[in-house]
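Just one protein chain is left out here, and the rest sit where they should.
By written order: A and B. Residues from 1 in each chain.
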Amino acid sequence: MGFDGPGYGARLLLPGYLGSALLAALLLALMLICLFRARHGLRMPHLRRLPGIRVLEEMVGRATEMGRPVHMTPGTDDPRNPQVLASFPILRQLALAAARYDTPLLHTSADQIVYALSDATIQQTYIEAGRASLYDPEHVRYLSDNPFAYAAAVMGMFRRERPAANVMFGNFGAEALLLIEAGADAGSLQLAATSNIFQLPFFVAGCDYTLIGEEMYVAAASVSGDPMLRSTVIAQDWMRLVVALLVLAGAIVHTLAGPSDPLRRWLQR
Amino acid sequence: MSTSLAVWTGALLTLAVLSFLYDDNPAWRITEHLYVGLAAGYGLGYTWQNYLRPVLLNQVGAPGGWIWIFPLVLGALLYTRYIRGWEWLARFPMGIWIGYGAGYILAYLPRVVVGQVTGSMVALNSLSNVALLVCLLGGFATFVFTLPDRPGLIRTAGRIGRYAILIALGVAFGGTVLYRFTLLYGQVHFLVHDWLGLGH
Partner (left out) sequence: MRKELPIWLGTMAGAFVVATRWFTLVNATGVDRMADRLIVASYAAAAAVGFIGLTRVHLRAIDARRPLWGYSIVLLVAMYGYAGLLFFLPASAPLPSWIFLNVMGPVFSTMYGLIAFFITSAAYRAFRVRNLESGILLAAAAIALLGNSAVGGRIWHGWDGLVAWIMAVPVTGGFRAIQVGAALGALGTAVRVLLGLERSHMGSPQG
């Protein structure tokens, strides 16, 4: 961004950020409205139950019956990636189920900070569930920040410890297929969630359940059943309507006004 | 056949990795643990050489360099996880990192949405453009979460969108297959050509 760009000094926002700021402000406002309504017990629409959430409990139950562990990975990115952030509520829910069923939960990560955060999440969840003794620091493993070294370690681990269920929830690179295959080879029931469009095809083809894109964030926000968190998902749906109407309006304006297209130029200001 | 130590090391490691396709075996296990160990060692060494050492040697001692003490202390607080009774201090770096990352998302991701929206404002003067819009809006309809009993129009649009998404994923799948086989070919070529010296 050039400091001496046109109109730089005279404007409040940097060039190109007007549409962004408006969208973000609108989303924030809608979320605050939904939170207000939830707090005051006002009527709210119901959320569709995602199949991916329903099976979390089933996965742990299956592992318990088979006497084998459950594995979860948040992928190979750092916690600045929103997909990795979304993995923590799922991890918490999985740890609650693991504590209830007394089944080992293996967690592997490919980023040191994610490892530290996941370790804290699991330990705290076990303490809250009254099963502090179930926490085993050796079950929470940082393997490598090199995606293929990470995949190699997971592949070896799956051959040797054969987890009955595998939850892959986060951002993955080319190593995704190696992880899917490791799980399939061990006979694991597999749930995958990612927004990475390059790896999604392999998850859809190779896993029992897949959450695509936004579904993973909605799963994360609604898995605990907390009404405040769930209410914010409603704001996302309103935003989608706004975006859809913008696209439609833009297409109509573009058809009528031709290349001069004022709406598009205004959004890109 | 090659007489180079480098080629022999590479060839044996390549065979060890490929042996995993058959089963877990000692050659694979040695390679796996070697690779994970080297990658972790490399990661720490790289961080030291490129981030920590320059900060400690060049920044901290320079005029006004005191500011660099703060991030170093903040990062080091993460190690309190290992000191009983002081674990809570590790929440400070975690909280700040997560908040900083969330700020990044909020600052930059709306631009992605704006880009996709403006990119989709197509003139409705051809069948393809209308179909594109139907696929896009249909795709939006598949991600509606607040209507458990979606009314007919949204349900139909959602089904069209779902099919468009599946086609997109299928095309991405097919596009990747060839690329991956090219990479496998490269490694087989290394074994046959560089190591065994065949196929000249």
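As a convention for this text, a residue touches a chain if its C-beta (ideal position, glycine included) is under 8 Å from a C-beta of that chain, and two chains touch if they have at least 3 such contacts.
Keep in mind it's a predicted model, so treat the numbers as computed, not measured.
Asker: Shown chains touched by the missing chain?
Answerer: A, B
Asker: Just to verify: which one of B:G45, B:G61 or B:G197 makes contact with the chain not shown?
Answerer: Reading the full complex, the residue touching the unseen chain is B:G45.
Asker: Which of A:M72, A:L105, A:A120 or A:A164 touches the chain that is not shown?
Answerer: Spelled out, the listed residue whose C-beta touches the missing chain is A:A120.
Asker: Per the definition of touch given earlier, which of A:M44, A:M66 or A:A174 contacts the omitted chain?
Answerer: Residue touching the chain left out of view: A:A174.
Asker: Counting contacts across the full complex, list the positions on chain B that touch the omitted chain.
Answerer: Within chain B, the residues that touch the unshown chain are 5-6, 9-11, 13-14, 17-18, 20-21, 29-49, 51-52, 55, 67-68, 70-76, 78-79, 81-82, 88, 91-100, 102-110, 112-113, 116-117, 119-120, 128, 131-136, 138-140, 142-143, 161-178, 180-181, 183-184, 186-188, 190.
Asker: In the full complex, which bits of chain A touch the chain not displayed? Write them out.
Answerer: Missing-chain contacts on chain A: residues 1, 3, 8-9, 11-14, 17, 20-21, 24, 27-28, 31, 35, 79, 82-83, 85-86, 88-89, 91-92, 111-113, 115-117, 119-121, 123-125, 128, 137-138, 140-143, 145-146, 148, 151-152, 160, 174-175, 177-178, 180-181, 184, 195, 197, 200-202, 204-206, 212-218, 220-221, 224, 226, 228-229, 232-233, 235-236, 239-240, 243.
To be clear about the criterion, only the chains that are shown with their structure count from here on.
Asker: Cα centroid separation between chain A and chain B, in whole Å?
Answerer: Each chain reduced to its C-alpha mean, chain A and chain B end up 14 Å apart.
Asker: Quick check on the complex: what are the chain B residues that touch chain A?
Answerer: The touching residues are 17, 20, 23-24, 28-29, 31-32, 35-36, 38-40, 42-43, 78, 81, 87, 90-91, 94, 97-98, 100-102, 104-106, 109-111, 113-114, 117-118, 120-125, 129, 133, 136-137, 140, 143-148, 165-166, 168-170, 172-173, 176.
Asker: Please output the residues of chain A touching chain B within their complex, sorted ascending.
Answerer: Result: residues 16-17, 19-21, 23-24, 45-49, 78-82, 85, 113, 116-117, 119-120, 143-146, 148-150, 152-153, 155-156, 159-160, 197-198, 200-202, 204-205, 212-215, 218, 233-234, 236-237, 240, 243-244, 246-248, 250-255, 258, 261, 263-264, 267-268 of chain A touch chain B.
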